[in-house]
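Only a single protein chain was left out; the remaining protein chains are all shown in position.
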Amino acid sequence: MLKKHIKNTVAIIAAATSFASIASAEINGPVNYIIPFGPGGESDISARLQQPFFKDKFGEDMVVSYQPGGGGAVGWASLNGLNGDGQTIMGVNLPHIIIKPAQKNVGFKTDDLNTFYMFHYTPDAIVVTADSPYQNLADLVADAKANPGQVTMSGSGKASANHLAQIKFDKLAGTLTTYVPFKGTGAAVTALLGKQTVAEWGYTTVGAKQGDAVRMLAVAMENRHPLFPDVPTFKELGYDMTGGAYRGIALPNSASAETTKMWSDMIAEINTDPAFQKKMLDGGFAMLDVDSAGMKDFMAARVEEYLKDAREAGLIK
Amino acid sequence: MEFSHFLSAMTPFNIALALFGVVAGTVIGSIPGLTATMALAVLVPITFSMDPASALILLGAIYTGAIYGGAYAAILLNTPGTPSAIATTFDGYPMAKRGDGDLAVALACFSSVFGGMVGAIALLLLAPPLSKVALAFGPVEYFWLSIFGLSLIASLSNGNLMKGLAGGAFGMILSTVGVAEISADIRLTFGSQVMIGGFGVVGALIGLYCIPVLIDLVATPERHLKVEENVKSVRISEAFKIAMRSKFNLIRSSVVGTLVGILPGAGGSVAGLVAYSEAKRTGKDHQKFGEGEPDGIIATESANSATVGGGFIPTLVLGIPGTPPDAIVLGALLVQGVRTGPAMFSQSGSIVYTFIYGLIIATILMLPAGLLIGRYAYKSIVTIPKAVLVPTVGFMTIIGTFAIRNSVSDVIIMLCLGVFGWLIARFGFAASPIVLGLILGPIAEQGFVQGWTIGAATNNLIGMFFGRPISQAIIAFTLMTLILPIYLAYKKQPHKEV
Partner (left out) sequence: MGTSSSKSQGQFGSLFISTLFIFIGLITLYDTTSYSDRDSQVFPQTVAIILIITAGTSLITRLLKPSNEGGFGEGIWWRRVLFISAMFITCFAMPIIGFLASGVIAFTSGLIAAMHDKWSFRTVLIYGCSGAIIMVSFFILFKFILFVPLP
């Protein structure tokens, strides 16, 4: 009798919770979108671009807030402690979430993050000023070979996408360049424009933002970026290099499967909107669609690739 | 042509927005922990449904107001409401303690309006040429600028240079804790994850400046601020006279503020410190600085307000934001489809010029609004009984620190720093050198590492650090600032124990 009673109660509770999780698979009031960096970076800009489309399509506000610290680690370490009801999401970045936990204990592991969508990436690119003597990539490679170490290239941080790209390219081209780390892409571009360094390891977004002030020598994409039909890819020039910094969004891992699916669908819907795509491409971003179903394979491939690069570069043991 | 933009900025709606923005910004800025960045981040979505120029006017007005509002808490509670107001505490709090708080608040308002105007006019008329300043400053210049800022420790340590320097070095060590910003290491966390984010400047400011004041307040029954028996009803004209007497200081500090504001990565706090240091060096009574000298407030408040306009110069011309609030405005512009960069003034001129005029209008509106709010803030701090003031401020420190990164451990760190700061201040180690080290440490470290990397790569280390004209000028100013207090200390030596 008692047993049956307990059984019933359990069934009711189970039904109630499953009902609650179905019911919670809709957003309910403003959504908090945490960017684990300060404002002004690529993560912030792309979130800002999503913001109006989200409000348009789903009728709720998307509130972007910043939680900088530890190169994103503070935010990601706190993510799983947040409420998984779908009202809070957080931007995630590759290679950061792969390299940082591999270096030291930073309070989170790559697999802990419930990343449900990767919506764009910024392809690596070598950028020089408009009046630079390097007309093309061959000029830069020739100079770097003639004067080993004297070609200085600014970039955002160490063990970052820029830094990995620099190491990888040096190896592919057989050159020795000097990487000068700056705090964020903005500072790296400033150094380039002020001719503190002769070139910059940046992204296609730098070319979009700086326009005529800079020239991109090559981009690390499979095909040329629609905004820059004249800039060759590394592949065209004989260097097997594609990639960059990937950006996506994660939920706390307490979020239910329904909530995760709902969010994945919502971001996918924004990503397929031609008006959104145009804004992103105009900003120099490259679109990417990895939804929650395909995330596991995508991440596994990236983890392998980045860890191999970082190990060869001596950034991790 | 440009005048038409002025008229379009002058619509009643825009003026109302500017007024609202200044008032809201001032209130936000006066609460330690609430920063302009946070207020702007929340408000950006409004810009989607509004005319872009109006929306930008609102954002700019909030930013301007917040930088000024930081002075209230600095003067009345010895706690910079925003990092920009650090140097305002040096003379503002002593003035408030001796009963001149209302005068200090009025002075801060005049100086802020003046500095804000200089910055905004520079943005309007000289933006493209001035943006070159941002580019002329390389890693080495940032390094020397931070050393110049640190040289202020010598004059802040009141005759005990060694303790001041130790505090500064301690602050710089604190600044390295956590994930290194440009290199690939995690430092001084001892395996704990609490410290990975390092010591946030805003939280450290609240802890090191505000908590010691509260600890002292509860311990004795004395009033918080001295109040004159016959409070003069208006001290605005007195403040105005003082400001006019120091017009040279006002102009120099505003120019310094504009120039430092142009440098991405420096910001209002550095501008205030540099202007303060210069005002002290050239002032007639440099010994009085730090003991309630009105010129100290004039220098910092005009300089930090000038950084608002100055900071928009690289933001708009180069697409490189000078400060986090600038970055948010830049993001809002991008979403609107405005492309920043050299062509922006011609392509999207109407939005940009309307925005700049809006900023000027907001700065002018700050005069009446600031004086009014300032009087109210002073009166309430003076009249609220201590028993309510202390817990209110204590509650504010908790909620404000929490809001920076939504983290309880940040609040605990803030409190620990506060107790530590109070403890060491009892034995002659002041808080300000630590704060200077914390703020300038990362600038020094990054500038040094980058300068060294470039110099070593090009086999020109000495030329890199000592051969560049701007560096040489900054080194010269640093030496002048350093020699003065050492000379004074030498003169004082016979009477003073070390």
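Letters A and B name the chains as they come in the text, with residue numbers starting at 1 for each one.
The rule is short, and it goes like this: a residue touches a chain if its C-beta (ideal position, glycine included) is under 8 Å from a C-beta of that chain, and two chains touch if they have at least 3 such contacts.
Note that the structure is a prediction, hence the values are computed from the model and not measured.
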**Message:** Just to confirm, in the complete assembly, which displayed chains does the hidden chain contact?
**Reply:** A, B
**Message:** Among B:Val218, B:Met244, B:Leu372 or B:Ile483, which one touches the chain that has been omitted from the display?
**Reply:** B:Val218
**Message:** Of the residues B:Leu165, B:Val194, B:Ile364 or B:Ile470, I need the one that contacts the missing chain.
**Reply:** B:Leu165
**Asked** Of B:Phe137, B:Tyr353, B:Phe448 or B:Phe465, which residue touches the hidden chain?
**Response** B:Phe448
**Message:** Touching the hidden chain in the complete assembly: which of B:Leu188, B:Met244 or B:Met480 does that?
**Reply:** B:Leu188
**Prompt:** Which positions on chain B touch the chain that was left off?
**Reply:** 34, 38-39, 42, 160, 162-163, 165-166, 169-170, 172-173, 176, 180, 182-185, 187-188, 190, 211, 214-221, 385-392, 394-396, 398-399, 402-403, 406, 408, 411-412, 415, 419, 423-424, 426-429, 441, 444-445, 448-449, 452-453, 497-498
**Missing-partner contacts on chain A, residue numbers** = 30, 32, 63, 65, 82-83, 88, 158, 181
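Definition applied: only the chains that are shown with their structure count from here on.
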**Separation of mean Cα positions, chain B and chain A [Å, integer]** = 32
**Item:** chain A residues within the chain B interface of the complex
**Value:** 38-41, 44-45, 48-49, 51-52, 55, 61-71, 73-74, 77-78, 100, 103-107, 149-150, 152, 157-159, 163, 178-183, 186-187, 189-191, 193-197, 209-213, 279, 282-283, 315
**Asked** For the complex, which residues does chain B have touching chain A?
**Response** 37-38, 41-42, 44-45, 48, 134-139, 178-184, 186, 191, 193, 196-198, 200, 264-265, 314, 318-321, 324, 326-328, 330-332, 334-335, 337, 339-343, 405-407, 442, 446, 449-450, 453-454, 457-459
